[in-house]
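I am attaching a structure below and will ask some questions about it afterwards.
A protein chain is absent from this complex, but the other protein chains hold their places.
Chain lettering (A and B) follows the sequence in which the chains are written, and residue indices restart at 1 in each chain.
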Amino acid sequence: MELLSIAAILLGFLALLLGAGVWIGVALMATGWAGMQFAGGAIPAGSVLATTVWGNSASWSLAALPLFIWMGEILFRTRLSEEMFRGFAPWLNWLPGRLMHVNVLACGVFGSVSGSSAATCATVAKIALPELKKRGYDENLSLGSLAGAGTLGILIPPSITMVVYAVQANVSIIQVFLAGFLPGLLVMMLYSGYIAIWSLANPTRTPPADPPMSLRRRIAESLNLIPCLLLIVFVFLSLLMGWATATECAAWGVLGSLAIAWWQGALSWESFWASVMGATRVNCMILLILAGASYMGTSMAYTGIPLALANWVNGLQLSPYALIAALTVMYIVLGTALDGISMIVLTTAIVIPMVKQAGFDLVWFGIFLVLVVEMAEVSPPVGFNLFVLQTMSGKDSNTVAKAALPFFFLLVLAVAIITVFPAIVMLLPRIAFPG
Amino acid sequence: APALVVPAAAQTKWNLPAAYPADNPHSVNLIAFAKDVGDATGGKLQITVHAAASLFKAPEIKRAVATGQAQAGEVLISLHENEDPMFGIDVIPFLSTSYPAAKKLWLASKPAIEKKLASQGLMLLFAVPWGPQGIYAKKDLATVEDMKGLKWRAYNVGTSRIAELVGAQPVTIQAAELPQALATGVVNAFMTSGSTGYDSKAWETMTHFYDTQAWIPKNVTFVNKAAFDALDKPTQDAILKAAAVAEERGWKLAEEKAKWYLEQLQANKMKVLPPPPALKTGLEKIGEQLTADWLKKAGPDGEAVIAAYKK
């Protein structure tokens, strides 16, 4: 049978299983098994499953994943977000949009210590939503900017999504981390720019500034930022000074988070163990999906489908821009219904040979993927940041989704910008690893 | 990348997992081998080379072929030295320090390695060497005493024993994280070939390369014996013939390229040096110690191989 029709059958099979509520990891495994039936050559499908999954999960670089998850679990239980709000707020009164920018800044900073988008969104929203509402800021803009800025948790390193991608695509984790910084700043600027323009256009919907504070007070308030900044500096110093490799800095991040929790009196044996078990469960959930994906990837390698598809796409003679545009549309569609990790693992086996053949750098493509995953986080009906904000604000899902829409389009704009100016992504990794 | 052909009825399709990137000389040689086999059998046997660990990761390849998950495979044979000392004979430091010596050692050890592989249902096809291993460092090394305190990458039995014997600090670093570890000074000395140093741009962090030719590791390509036996005689002969050609081609290429890589290191402003006499003597003494270590593990079989090699 022709490989492309086999690919279509397998895709239909996978969609059927997922639609019927089969657990994602199991559905991937089943699809991998079905693929093996087309591979020919009497390959023992079961032994391949056992070997592949063992080889992929007993992995040094993957060990950073549960640690970054754990770090997020610990930080969520601290008062970090409150301190960040108080630290940033006194400095933003001169900007059009005033305190609304706290959402972006606080998410950016919290994103530098957390590896998760939903955790960043929830942690910052917990404090910023009520504070901004109390002061009379436009609630829709507040919701939208929190939904959008929350996704900085996975674009600014560390990032669970990046670890998953790097392991799947077999690229260096540290390079993908480095590549995320400037796009993270870019997205922050786009968000803040939008907030400023919106506020200039709607002057009546921005409340008056907080009463001015003395410089001393302001500085005193900003001292609240110190624990978080210390944690960022601590993690990056451990990297730069050669105390830790990219994988090991996750362990230092956990240690720093525990120290902050302890300092704030939020650390007890009970909360410690709760964070361990919470992280363990999230890790297991992701790992079963990764296991299924690695088996499906191997099965695809046996069939030769990814290469055939890559050649087929190559034969279409799309320009690189057209390919990225097509992939963006595909991911936006997938992202309405799937969460980010599943989206990445479902597609990498097929898409990576394609983008490689089109001449894209796999580090660059990692950032592209993170951006489309961010879109998925804020697109209905399944978007975890929307769920978080829906709950915290008590608004219905339509309102929240509509509020997030401008920020969704800003992410699309960010994809366009990094596609036209790939240097934004590649500059830092190139400086650190020339050639 | 290998050509993609939909299998016709009378065709046999083999998979050959390999661990190194598609443009690595070993992978290039494997792809040429696969093509030779395809040509010689008129397309009856199609071997697909899965480079860059895209099918199985390096540690799993041998086992995958032994259990029929793939019909053939290539692996750095010393990876399995814990399993049988014979697999680690080519990484005994300072035992064979040139290509002719390495070839001699290979021929001396080949029957024993063949026997061991056969006991696991594998049939040896051919072996191709890497470059000779030298020491990358950031300072002059006149004697082995100068190696004391170096942060030394220890990734197998031999390299950790060397660290122990010279008083260097063994450091555990995964290969993937080595460039970063070098850049930040986590590691300041390590042993590898000129080619690996060239690929990882060693000159960005290292200043010296001591061409000690400490050992010459090999990749070994093997097939699942049952899969081989299932082929008809002409196809089997075609494989063996292509294997012999691949082995010769591989050794020749490795030897030619080894020199080229050292020239490249030099061109990039690294000091490429022969080990100074005092360092050499010191290292040779360590080599004797490590050969004795190895013989203790390998027993009479090992003694017989070493005796044959030294003859």
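The rule we apply is simple: a contact is a pair of C-beta atoms (placed from the backbone, for glycine too) under 8 Å apart; a residue touches a chain by one contact, two chains touch by 3 or more.
Keep in mind that, in the parts below, contacts and distances are computed from a predicted model.
Missing from the rendering is one chain, named in UniProt as "TRAP transporter small permease protein" (options: "Protein-export membrane protein SecF", "Aldehyde dehydrogenase iron-sulfur subunit", "cytochrome-c oxidase" or "TRAP transporter small permease protein").
The chain that is not drawn here is touched, among residues A:35, A:340 or A:429, by A:340.
Checked against the full complex, the candidates B:50, B:116, B:151 or B:208 give a single residue touching the omitted chain, namely B:151. Screening B:37, B:79 or B:305 against the full complex identifies B:79 as the residue touching the chain left out. Which of A:234, A:387 or A:409 touches the hidden chain is settled by the complete complex: it is A:387. Residues 17-27, 29-30, 33, 46-47, 49-51, 53-54, 57-60, 62-63, 66-67, 69-70, 72-73, 76, 116-119, 121-122, 126, 154, 160-161, 238, 243-245, 247-248, 250-252, 254-255, 273, 276-289, 291, 337-342, 373, 377, 381-382, 384-385, 387-388, 390-392, 394 are the ones on chain A that touch the missing chain. Residue positions on chain B in contact with the hidden chain: 59, 63, 67, 79-83, 120, 151, 154-157, 160, 169-174, 186, in rising order.
In this text, only the chains that are shown with their structure count from here on.
Each chain gets a centre from the mean of its Cα atoms; for chain A and chain B, those two points are 39 Å apart. Interface of chain A with chain B (complex): residues 2-3, 40-44, 47-48, 51-52, 54-56, 60-61, 170, 172, 174, 239-243, 245-247, 298, 301-302, 304, 307-308, 311, 432-435.
For chain B in complex with chain A, the touching residues are 1, 4, 6-7, 12-15, 48, 50, 52-57, 59-60, 63-64, 67-71, 173-174, 176-177, 179-181, 183-186, 201, 204.
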